[in-house]
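Notes to accompany the following structure.
Yeah, one chain of the complex is gone here, protein chain that is, but the others are all in their spots.
And then subunit A:
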């Protein structure tokens, strides 16, 4: 991302020539997404230009004909059977059996093993929901051994949460019966392996990413505070964000081996008052936290609404809590509310709004989706 600092971004070309910008739009890379959201926030005058560049890339991405995965499978079958039928193409070292599996006769067997791992990784995305939870043993131990020389281990054997200050200035509130290993003193990354529950308040240091591993999730941070819950005997893992932004992705042995970046694993960006849960079926879901807090902001939000159009109310709610609220502008056109709100929780406020204008809401993918039949026109 070094190229960004000197680039004034004056034209569409400046944006689309930027690899990280393309990674964001074409490959939905969460790290790039975080960067460009922040960038857009800091450069409001460039927003139209950026929209143009985004649109251009979308057009390139979606233009013309496409082909479905099923059709591709058929084509692959055709190619493989063409190889099998043509003796000049058949390789005497490889036999393709009728059901499509491959038997190898080679000396460097370890390469076969590598190929097998890759093949498994390939189907993993489809069969994830049927996957048996992995054995919970050695992950923590493996990591501890791997980083031993440069790491510190912290174990909370007491009954109360312990505050631990790390050498980089970050603090960890470690819950009872929890432990973590921290390696950040020598390596170029700050890595933590956690078992149990902890709240992290991370000191900003963009050149040294802060990464929290649990048995099955990886959370990458850009200076923020967030909560991770991953007990060895519990079946789910939870990451909740208080401030800042993090990207969360499923841990995957193959990917770890090949240094894959988060977006290649289908990572999710998590913003304040959102959380991500990896459930028993190993599906990653984005939700809103149980008790969303008003974001720390330079501005004081006024929830004392007096004949306020609902659009404005939602805008304030959205800004205050950083939670996206989706609604149909036309449907709420005539809706206004009178409600002197203040310290109610986010959900209490939502309920008050619903009562006032006869609406309902659902939480979908970390956003509030609001619906109402509309309000009568006032004379």
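Quick note on the criterion: contacts are C-beta pairs under 8 Å (C-beta built on N, C-alpha and C of every residue); 3 or more make two chains touch, one makes a residue touch a chain; residues count from 1.
Just so it is clear, contacts and distances are computed from a predicted model.
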Chain excluded from display, named as in UniProt, from "ABC transporter permease", "Sigma-70 family RNA polymerase sigma factor", "PPM-type phosphatase domain-containing protein" or "Protein FixA": "Sigma-70 family RNA polymerase sigma factor"
Absent-chain contact - pick from A:26, A:203 or A:369: A:26
Given A:59, A:160 or A:300, the one touching the chain that is not displayed: A:59
Of A:83, A:232 or A:277, the residue in touch with the unshown chain: A:83
Interface residues of subunit A (partner: the chain not displayed): 11-13, 16-17, 19, 22, 26, 48-49, 51-52, 55-67, 72, 75-76, 78-80, 82-83, 88-89, 91, 93-94, 96, 102, 104, 106, 108, 111-112, 114-116, 118-119, 122, 125, 254-255, 258-261, 263-266
